[in-house]
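A single protein chain has been omitted; all remaining protein chains appear in their positions.
Labels run A and B following the written order; every chain starts at residue 1.
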Amino acid sequence: MISQGARHVVLELQDIHRYFGTVQANRGIDLTVKPGRIHGILGENGAGKSTLMKILAGYLPMTRGRILLDGTEVRYASPNEASSLGIGMLYQDPMDFPMLSVIENFMIGQVSGVASAGETYRRKFSELVQEFDFTLRPDTPVHLLTIGERQQLEILRLLSIGARVLILDEPTTGISTTQKEILFSALKKLAAEGRSVILVSHKLEDVDALCDTVTVLQDGRVSGAMDQPFDSTTLLSMMFGAPPESSRHIHRPTSQTILRLDNVSAAGGRTGLSGCSIQVRRGEVVGLAGLEGSGQGVLLRVAAGLLRPRKGTIHLDNHNMTHQGYHAYRKAGAAFLPASRLEEGLIRGLTITEHCALQQQGRSFLVDWHEAHAGARKKIAGFQVMGSPGSVVESLSGGNQQRLLLAFLPERPRLLLLENPTRGLDLESVHWVWNHLDAYCEQGTSIVFSSSELDEILLAADRVLVFFEGRIIKDVLASRTNVMELGRALAGRV
Amino acid sequence: MVMKQDKTDSRSTTKKRVFLEYVLEAVLAISLVLAFTTVVLLIAGAPPLQSYVHIFMGSLGSWIRFTHVIKAWIPLVLCSCGLLYTFRIGLWNIGVEGQVVMGAIFTTALMRMGTGTGYPSLVLLLSCLAGMTGGALWALGAGYLRTKGGVHEIFAGLGLNFVAQGMVLWLIFGPWKRAGIASMSGTETFERSLWLPTIETLRISPAGIGIALGALLITAWMLRYTNVGLRLKAVGNNAQAAYLFGLRPGKYMLIAMILAGSFAGLAGSMQVTGVYHRLIPAISSNYGYLSLLVVMLANFNVWITPLVALFFACLNVGSIQLPMVLQLDSSLSGVMQGTMVLAALAVHFIRSRLRAAYTGGT
Partner (left out) sequence: MGEINISILLASVIAGAAPILLATLGETVTEKSGIINLSLDGSIILSAMAGFVIALKTGSVVAGFLAGAMIGGLVAATVAFFSISLKQSQVAVGFVLTLMARDLAYFIGSPYSRVQGPQVGPSPIPFLEGIPYLGEIIFRHSIPVYLSLVMIGLVWWYLYRTPYGLRLRSVGEHPEASYARGINPKRVQMLYAVCGGLLVGLAGATFSLCIKPGWGQPQGAEGTGWIALALVIFGGWNPLRAALGAYLFAFLQVMSIYFQGWVPSVPAQVFQVAPFPLMILILVIISFAQKESILRWSEDRPIVRALLKTFTGTAPRALGRQQNT
């Protein structure tokens, strides 16, 4: 009944390029999606999946390339135009209106005028809900729904405006197993009706359970494709490529425990953190792996005193810090480096010298500009920052901002908590940074860091923790594992 | 070597261009203002050119008139100095008006106690300090409401302004009423020894000017060379990052409020000791609100602030001529000042657009 008028289409992407400044997120991607199929797009963090899908959904313009529907080229510049062509997308962060009710969310964009169309849409909505066996009630405010239910709502809305191609970006993150089953059966039903479904994921199990065919992206290019039945080993090698030959950094952890978390749960991020227990020893480097937002960030923030845990206890150097705030953690020697550089790390409008002066933390009334200036010079030279002491931080490039942030870490911390510390740096700089951080370990500092690059984690860490859905599902020595095994764990297969 | 040459060359041309841009912007903004006020004057049925001439002559036409300008300039500069701290940390200290009033009340209270003690200079000094305390306390109230009470500083400050104004009226008509009858003309005038000393031949008070200039220097120095100044800016630009750097944003908000309140309170003291020599209902002369416009028009720059304040003071004093000569209301100055800030904001936008287009834009 709802498939009336939903003509089935073949969607083709040809030679799609997208640059962000000098970063090439997509470099020449070709993709054909056939009607009635569930098409998986696989790839690790930063492979270019999200960018490609946002282009397809009209949310981002492409730098170069063509999109064809049934062989005719189509051009569109907004999500609204894309959905009028029948292309609809479910974003990773739901693009809905949390404070409004379910039925209102369903109606926004479909209705106009002064006359209330509520009854018509309520009927339409309840028909769709029944058809898919969802349990949505029209009058619940959306902020009370789970992520899974918000997805269901969005799917129904896209169907009601006539979506023929449905894109889902990492839909299974943060939703329960039952909801996943409901989602999957709904998607299968849609494909059976002749629609195309594009599933962006990096979880092999999802792809296995659902997809008819898979295209793998790596570094902004198509690195391979495969039809059912899938072979995980081949897919993983397409995703991660050949492991690079590089020597691991070796540290000598002592047996003394610096940081101890016991059964800590906390809210935050997409999944929160649940029942996490870890111990970090003096001089040890622990790498946190996982899809972005699987709980690594929450763990780092809890350990830095920035988030209060809901449950569990935290010990730093055997002192119970559970109920302390950030400043107490700081005093106790924990230093935190945030991932968002200009949002949390650096202060827009302040120069490098001014940042150095802030860092001095002296009790003196006057700023020692002389010392701050000298400090800035030293940091610029030492960390190879392209800039001068008088440069405001927002004028620096991303990589230089990252180096600067590292330069502002305190000199003798007990514990470094680093969120994506080498994001935006080239491989050489990554090595350089880790050599620098190794020096910290030599003096007995412990490091916990998160990274989206498995290579980096294997290169730098002594121990690896893999996060999945807010839980630690693997805790292994870096010397006893490899990219394949970690990739498997990242995809939910321990 | 050649590279270096190039660099300085391009730098001097950029400097020239920046200067030209500023001149152009000023011309553009002022023409916008004149266009708008001319329309307003025509609506009011007043002769535009004559009105402008009267404003000009009324402020700069004679030495005596100019001394009135200076008298308005002093509190404007003092309040603006205070606001530079609060704007630096991103607070809208609308309460500055009430802080001026509170400063005036505290000053008057001390002067009343000190009348006839025989140490006029000491009393003057102490009453200025009392004024600063009064302003600071009032500002601290708004600050606490913001940091602890979760009330936006605009509402907190504004509410406290009305309360301060009510207090002045109550004092003038109640406990401090003039012997005999209470009236809108204010409290009893203080004895001459308690007036801020003025040079009779020049009719200006060197102490007042000195205090205003001192406030400017201190503010410039505070913002440039002290840790407090740097940290205010850090918290104002990015409170989250400043927190990660180990600062407590709430604490610095209170510090900024205290500083702003002290300067505003001092402005109130100047109004009492240097201008009216008593407490009157309109003791603040709206200088608090006006100084918010001064600082915005000066684009939060310490050194441009006194110039804008002087200009605004000229408009205020000059427009007093309007009711006397042309039977117009003097509030034209307020219209011009407001339009000026709006025009500056609009021009500022055009500049950033052009600059973005020039550099390829982001």
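By definition in this document, a residue touches a chain if its C-beta (ideal position, glycine included) is under 8 Å from a C-beta of that chain, and two chains touch if they have at least 3 such contacts.
What you see is a predicted model; the values in this text were computed from it and never measured.
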Which of A:I108, A:A192, A:L366 or A:A439 sits in contact with the chain that's absent?
A:I108
Absent-chain contact - pick from B:C79, B:V275, B:L293 or B:A313
B:L293
Contacting the left-out chain in the complete assembly, out of B:P48, B:P197 or B:G338
B:G338
Of the listed residues B:P47, B:G116 or B:G166, which contacts the missing chain in the full complex?
B:G166
For chain A, residues touching the missing partner are 59, 78-80, 83-84, 95-100, 104, 107-109, 111-118
Which residues does chain B use to touch the chain missing from this display?
40, 43-44, 92, 94, 145, 149-152, 154-156, 158-160, 162-163, 165-167, 169-170, 173-174, 289-290, 292-293, 296, 327-329, 331-335, 337-339, 341-342, 345-346, 348-349
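Keep this in mind: only the chains that are shown with their structure count from here on.
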For chain A and chain B, what's the span in angstrom between their mean Cα positions?
48
Which stretch or stretches of chain B touch chain A in the complex?
225-231, 233-234, 237-238, 240-248
Quick one: in the complex, what on chain A touches chain B?
326-327, 330, 336, 338, 343-350, 354, 357-359, 361-362, 364-367, 369
